[in-house]
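Below are the structure tokens for one structure; questions will follow.
Complex shown without one protein chain; remaining protein chains in place.
Chain IDs A, B and C follow the sequence of writing; residue 1 opens each chain.
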Amino acid sequence: MKALVYHGPGQRSWDTVADPGIVDPTDIVVRITCSTICGTDLHILKGDVPETVPGTVLGHEAVGIVEEIGAGVTSVDVGDRVLLSCISACGRCRFCKQASYGQCLGGGGWIFGHLIDGLQAEYARVPFADNSVHKVPADLTDEQVLFLADILPTAYEVGVLNGAVRPGDVVAIVGAGPVGLAAILTARLYTPGRIVAVDLADTRLQRAHDFGADVTINNGREDARALIMELTDGLGADVAIEAVGVPATFELAVDLVRPAGRVANIGVHGKPATLHLQRVWDRDLTITTGLVDTYSTPTLIRLLASHHIDAQRFVTHRFGFDDFMRAYDVFSRAGETGALKVVLNRTGDPR
Amino acid sequence: MKALVYHGPGQRSWDTVADPGIVDPTDIVVRITCSTICGTDLHILKGDVPETVPGTVLGHEAVGIVEEIGAGVTSVDVGDRVLLSCISACGRCRFCKQASYGQCLGGGGWIFGHLIDGLQAEYARVPFADNSVHKVPADLTDEQVLFLADILPTAYEVGVLNGAVRPGDVVAIVGAGPVGLAAILTARLYTPGRIVAVDLADTRLQRAHDFGADVTINNGREDARALIMELTDGLGADVAIEAVGVPATFELAVDLVRPAGRVANIGVHGKPATLHLQRVWDRDLTITTGLVDTYSTPTLIRLLASHHIDAQRFVTHRFGFDDFMRAYDVFSRAGETGALKVVLNRTGDPR
Amino acid sequence: MKALVYHGPGQRSWDTVADPGIVDPTDIVVRITCSTICGTDLHILKGDVPETVPGTVLGHEAVGIVEEIGAGVTSVDVGDRVLLSCISACGRCRFCKQASYGQCLGGGGWIFGHLIDGLQAEYARVPFADNSVHKVPADLTDEQVLFLADILPTAYEVGVLNGAVRPGDVVAIVGAGPVGLAAILTARLYTPGRIVAVDLADTRLQRAHDFGADVTINNGREDARALIMELTDGLGADVAIEAVGVPATFELAVDLVRPAGRVANIGVHGKPATLHLQRVWDRDLTITTGLVDTYSTPTLIRLLASHHIDAQRFVTHRFGFDDFMRAYDVFSRAGETGALKVVLNRTGDPR
Partner (left out) sequence: MKALVYHGPGQRSWDTVADPGIVDPTDIVVRITCSTICGTDLHILKGDVPETVPGTVLGHEAVGIVEEIGAGVTSVDVGDRVLLSCISACGRCRFCKQASYGQCLGGGGWIFGHLIDGLQAEYARVPFADNSVHKVPADLTDEQVLFLADILPTAYEVGVLNGAVRPGDVVAIVGAGPVGLAAILTARLYTPGRIVAVDLADTRLQRAHDFGADVTINNGREDARALIMELTDGLGADVAIEAVGVPATFELAVDLVRPAGRVANIGVHGKPATLHLQRVWDRDLTITTGLVDTYSTPTLIRLLASHHIDAQRFVTHRFGFDDFMRAYDVFSRAGETGALKVVLNRTGDPR
């Protein structure tokens, strides 16, 4: 089969590799019909993720058709259309038992395109299938559910639910890239009073507005803290969601919330941040960090089906699988190309 | 009357000052019968709390008898014995309405011995009396309830409840001074599986053991993280409570907890700490900060009355009011004197 | 002044009565500008509420202007426009301190038009003003906020929040009268997947549909349980909200929910219901009852101001104060007149 293979920092190619097969009785093999590229894939390509070894097929977001099932698999069948997501779950360890699948101790967690071959390929072996895949309702297309593989549950669980967004809240979302936009989209499920998007790029802020932000702040030229204080009688936002992953944005998020407010970090950080405890020790803050667990995926599928979420609006570009190299190119130059999420359809046509 | 007056950094004296009287209709005047000294009073004396102006009577923890009540006071009467605590509450602002009295916007919060005259005095004016004082049941002595004025609700609310201690948990308490000991005492209300106390001083660790710590670690000579990992199958503590207030202990607390663990900061910090987001962004941590609200005081009074908490064990020294200067001296040299909490009784005799 | 006075079962009149004045220092007097009639007022008129004595001015929902304030009032001023609601709060008792104002032990709770003179009058004395009234933002009209006096917080707190409605849920609302419609409106703040309204009258179901119900079931001729099972793969609704107040509808609500589902009773009941424990003892149900507390009123005001709720759609008829008798007539014959909520404006014109 063909697959997008990581060959060390800066190197990837669309190679012919061996077809995957069942290894463990809890495995299935899936024929991928639709896939996408994540910012994390670019991190791996930069060499920032040393545990991903050269030769690994990349990708952790896809939809496909079950081709083969292991002896121990009971809840999916050959021919089922399934969503494959960034998190796999052994289903048996203490963390899986409390739905913290991202912390799985039994061989799951984030493994696709990281510790084992991933989903930017014609076929994939999917471990722990009974606990890790989601059947796709017939009336939803591949593209409609594709972003439930990572970006939407990440923003929803780690941002909106950890941040405990409530009706009427003022929610500040720092960073208006794909994850920040997904946070806007899913925060709206709780009808906040105002969503305030903060970013350095006006193009991203325009998108934030289109996705539902009520107020946008360019913190390259505006004072985000002062503006949010003005909006909130000097108290601060009820919730701040960090969706960038650098110290400055985390520190800003902490500065934006009111006494007894919540700060939910979604960003993937490479460096320590400063926590100004001398200012916040007595402010009753709750700060959370987290990796997505995908426990909310069934709920999000239901909300897609009932038209309460439109996940397809993330799609800016579409390619066939044989254009995978070009898709990476377009996605990695998002600043120029305006790429938000690129969709790869097996045949080139969406289904 | 006589009162302990702050006269600027390093200066205090037991002075004769004007008797307090009713100013607002929601005030009462209380004849103090029992008082104590807090570590925060020593901070003020060091000059670390600039908003406390010279001439202020210190102290925010006392028991006394109501001497006079304002026209608008309805729930206490002259002659009632009451607990006066570190937090006053206007009862009307948005924070008071959600029991976040420590964040009161209406003139309450921590005011005694900070923004207005305090409770190390023969008499005190007590604002917002209906929302801020607690009647003492007849079968409890002054000394039994005295530590419900600050240290016990602080440790319970900001440490144990914010940290969401649950039966069976491994709870690491970093710092075994009075507040850390109060955290041990109140954590036990939730029957954790193991309480691990971490401190640099063996004498404090011995006390931690006496108060109920199951394991003690001297992190001057032992590796606290390694020992806790050993106790927890390599995962970490369920909850870590910071009870010191310096960057190193906060950073240690973050290092001690398992994935999906909780870090509850009680310590009063004067400097920023480093939050190693590059290590914890994906660990599902919850970190809380907070000032005590005293919403738990009625519960703690009930638990004292039912003998589930013994708060008197904090008392190491007793003085009469006329020995206030000496009491400060003994308390401020706790390292030598072994002082934990000193009690000041009006007449010199406990009641 | 003029006021609508209850003179015993079946008897009411628009009388001239003495003007109210300040009695307690925590009182204010309000010049009512806008009022309405509640189903509960009709219950009183039927003689179902024996503690309401003849001579009482009816009404517990109004907007007005502060005319006079007591000596102990600090948070409202003469001239402020305020919302007066069905629940008053002493602010000091254990229930008020946990925001259970409806259970107030200090003289509050539901008192207007019940235990003291109410708000269907030109003026009203308002006890515990600091804890019981809400300032109205300048950009909201009287009519826009009027239904926050009772129906909206009742449906939201006792139905939606007690029922813990969550995004994606199937929510069954039994009863599509004013309170059921308010439950539909406020349930939507949590983006349920589907709202199913159940009622015996097609006209009410049509309104339920207009207010946002996705599915309507006439349980006079359809099998509500069977239809909901069909919609939910045979499991049942996630939440059922009872908004009628008779045994049959409560029992239906219990029958409609899935294992681990929630049943939130809003209805005012006059008779016992049967709880089929032999069927539900092992189904992990949570059943709640409740009186509104109005703790959510500030949130709902914010959601009105941000246009997330349109409360005016309840208004079907408008009258001047001098038409109060006719307004009662129209409201009490809702079946014929189609009345949902009638608004009484002092001058006859809405402001």
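Operating definition for what follows: contacts are C-beta pairs under 8 Å (C-beta built on N, C-alpha and C of every residue); 3 or more make two chains touch, one makes a residue touch a chain.
Small disclaimer: the values here were computed from a predicted structure and weren't measured.
*Asks:* Give the residue, chosen from C:G21, C:P137 or C:G270, that touches the chain omitted from the document.
*Replies:* The single option touching the absent chain is C:G270.
*Asks:* One chain isn't shown here. Among C:S75, C:Q206, C:T286 or C:T337, which residue touches it?
*Replies:* C:T286
*Asks:* Using the document's definition of touch, tell me which of C:Q98, C:Q206, C:N219 or C:T337 contacts the absent chain.
*Replies:* Checking the options C:Q98, C:Q206, C:N219 or C:T337, the one contacting the hidden chain is C:Q98.
*Asks:* When the complex is taken as a whole, what residues of chain B touch the one chain not shown?
*Replies:* Within chain B, the residues that touch the unshown chain are 166-168, 188-191, 193-194, 214, 299-300, 302-303, 305-306, 308.
*Asks:* Where does chain C touch the missing chain, residue by residue?
*Replies:* 95, 98, 100, 102-103, 245, 247, 250, 259-260, 265, 267-278, 280-291
*Asks:* Since one chain isn't shown, list which residues of chain A touch it in the complete complex.
*Replies:* For chain A, the residues touching the absent chain are 25-26, 71-72, 74-75, 91-92, 94, 97-99, 106, 130-131, 295, 298.
One rule holds for everything that comes next: only the chains that are shown with their structure count from here on.
*Asks:* Report, in degrees rounded to the nearest 5, the angle of the rotation taking chain B onto chain C when the C-alpha atoms are fitted.
*Replies:* 180
*Asks:* Looking only at residue numbers at the chain A/chain C interface, is the share used by both copies over half or under half? Answer same or different.
*Replies:* Same; most numbers are used by both chain A and chain C.
*Asks:* Take the average of all CA coordinates in chain B, do the same for chain C, and state the distance between these two points in whole angstrom.
*Replies:* 42
*Asks:* Please list all residues of chain B that touch 2 or more other chains.
*Replies:* 98
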